[in-house]
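To start, I am sharing the structure in question, which I have written as structure tokens.
Only a single protein chain was left out; the remaining protein chains are all shown in position.
Read from first to last, the chains carry the letters A, B and C; within each, the first residue is number 1.
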């Protein structure tokens, strides 16, 4: 199978597309670089045992979340994803300090330390959560889309999941319902070719994931997920399709994760050769080099940006996480059920 | 949507097909007529409260089970289906008396009265059961196919299910696995356009069910399920494909059930007009008229055949069911677990 | 007070709540155009339309998850699972999403869905249509479980479940949809917690829920008439949380307890009520508490087998009397 991106199908209207400005592209470069440094810093914190549980890092896939959400309305549109969720939340508007504090299990964490890395939630920014069961978010995303339609808003529901998640029954059931009821749902498949250690061709009968959407009459397209401008262009058309009431859409992004599936995974199942090929297509490097070629950026500026980001993460974000307080053990029973919900006591006549 | 059959896709090799002989067709006419009378007699028995629980009748769909299994090797190939299962079992070789006795809840029933109408089992004839959860048989059928491949036999695994079952997650998961592992599984979709009272276009994004198989790289075809000769021809190619080791195959048969979904269903949701259209395409009448046109059969012969069948069902089959004994209440705990399985006690050294 | 059937009471609750709040919706298989297998949603499709009364595909985990997701943003779905047996397919979304989202989001999200389903053994439906799953739902932290034993409860519990912020599973019963009973004409909301004294008694407490409450009441009549035993009957309409105080109050009075459950004994309602009694009022007991349960078998189709697989009134009476014959504890 061809593990390199390239093939792009028809399917989404590309007309009326407003390309990213230089300022936008510089900002996105900074955001992606920040994402990379943030994740790498999480890696260190995990090694230092400051972060526990399972930790899934996003390094290598930055152009996916940033390219898609740049084309949508983060904080307004609803976003939901799996356990590899830090960066999606931050791009939706979450305070990186609160995200890091969550990984540290602190009360100041986005999910008050109850969720951890796999369960980042930030409802104020309409980041509806990271979920740990593969395929779990599909029906939830379609449900949010149903809610949007009922309420008559112009939001859309965006579901980011991996390639292997598409083999879960929920994928099938959810895409069918999304189409039957013409719901405003955008399915983004970050196809990094592996489900943990199992390569896509060993688990999946159809390698091009966007083709599976055809089984539900849902338009789909496959795009190079390492080139944020390509992602942004395709995503703009996809978002427009969904927001304009034309029903669900499926966007496949061909990408690659640099690190193991989670911290406990060594990547032994991948060839160094394959990894090298993909490292050559690093999303940050691609955008950086383009801006340099266009004389919009110098290598020094980039290095300065990088230093600033590293300092910011260290002195602001990590410090905040380190210094904030752990939840108190007395609160262990909080948040199981609603606190004194009047309807639990009932109302009106009763025997 | 077009509720009438007709459109037939490419996909299955038709070469080397040996058409049915006149003798075969006469036998099949008798078998289908028997099936119709058997089911109608069940209807009466249910009204007389001789049969309990849920009863799903096959009237109208006879050409599906008979056409497909005539092309396979009943009793040798493994067959599994849903709750609408009497006729599939009988075509696999089950004694109709034991099937009727099962419906009567008698110890002499195929499933010893434990199963009832929805759970006809006859393992001796490789009828692996009727199951009451929609979509449940998909993975079981694929598992049987996996077993065949492991054991190296030339059997195939045939799964008969309805159109609405295809919206269950098990459909998606099972077809994907069947293809990834190239298993000898034949999926037969008896598309009667309804899941209980919900018409296919209200629950399903893709109306032509054979098209859904493409999402798993599984070849599929759509055939007129009311013409047993068309079914037999397509099924012969499908069976050949699967038996020759080319992997799974999907066969969609366009058909119609005459009665309500089960005895408790009035069919109120269907237009009389639609029902009339389909009654004009009765599978028994189609074959009968063909034989008559060809002067291979006279109406009198047919009527005699019908009388013989009715007598046989009444005096042999129903009588057997009526006269055989109910299970004894003392046996209620039997068949939950294996009886004195030595491995439960263990073996060899233990602390 | 109007007399109405159990299904009519459920239908009325749907109708009132859907009129009250445009974000209350009903969904499930064949609940719309067909009006619902047990008529609990009859006429709602015509009245509220396809956007709010939704015939779903046969995708239990999918449409249950869809309802849960919609509830995240203010929708109040009433999801019907046609038979509780099909809920085995939806447990992932119920247990992993609905019941856990409030906790793991630190209180930011909640899933105020109502999932209704008939959860008893009807007549000869066979092993795959006769499961009783209340024990499974009771074991899930973050989920409320209630089970109405009459039309009044069926109406009032659904009303409160729709308004409540928590996910609520309502365990109904195929054999009860046509049961008649009084339902107040004025709107009311039944408490989601607690228990109800269905019959006052001094000598022994019979604990029941849903259909088994009626077995207990009939048994109590026989016990009074034929054995001079005055039984109290407690209706455990809330299975999660169970009413510890109510259980203790009654046992402290009668000093004897019998739990009658339609399900098989292992890790069931009977075991949990016994555990609560042991924990809360062990020293009040004059005899060991006992449970009358179904046999631990998949439910057989054949009538004589099915009959003995499920408990009956005679058994309740007979087992209860053993508490009086058996030697006293002291």
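Note that in this section contacts are C-beta pairs under 8 Å (C-beta built on N, C-alpha and C of every residue); 3 or more make two chains touch, one makes a residue touch a chain.
Note that this is a predicted model, so its numbers are computed, not measured.
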{"item": "Left-out chain, listing which of the shown chains it touches", "value": "A, B, C"}
{"item": "Chain not shown: contacting residue from A:60, A:74 or A:116", "value": "A:116"}
{"item": "Of C:37, C:85 or C:160, the one touching the omitted chain in the full complex", "value": "C:85"}
{"item": "Sites on chain C contacted by the missing partner chain, in the whole complex", "value": "61, 85, 88-89, 91-92, 95-96, 99-100, 103-104, 126-128, 131, 135-136, 138-139, 141-142, 240, 242, 263-272, 274-275, 278-279, 282-283, 288-291, 296-298, 300-301, 329-330"}
{"item": "Absent-chain interface as seen on chain B, which is shown", "value": "78, 80, 109-115, 119, 121-124, 128-129, 131, 133, 136, 138-144, 146-151, 169-170, 172-174, 176-177, 180-181, 334-338, 341, 343-351"}
{"item": "Hidden partner interface residues of chain A, rising order", "value": "52-54, 105-107, 109, 111, 113-116, 118-119, 131-136, 164-165, 167-169, 195-198, 202-204, 268-269, 326-329, 331-333, 336"}
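Heads up, the rule we're going with is that only the chains that are shown with their structure count from here on.
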{"item": "Relative to chain C, chain with the most remote C-alpha centre", "value": "A"}
{"item": "For chain A paired with chain B, centre-to-centre distance based on mean C-alpha positions, whole Å", "value": "45"}
{"item": "Centroid spacing, where centroids are CA-atom means, of chain A and chain C in whole angstrom", "value": "40"}
{"item": "Overlap residues in chain C, where contacts from two or more other chains coincide", "value": "56-57, 59, 61-62"}
{"item": "Sites on chain B at which at least two other chains make contact", "value": "167-169, 202-204"}
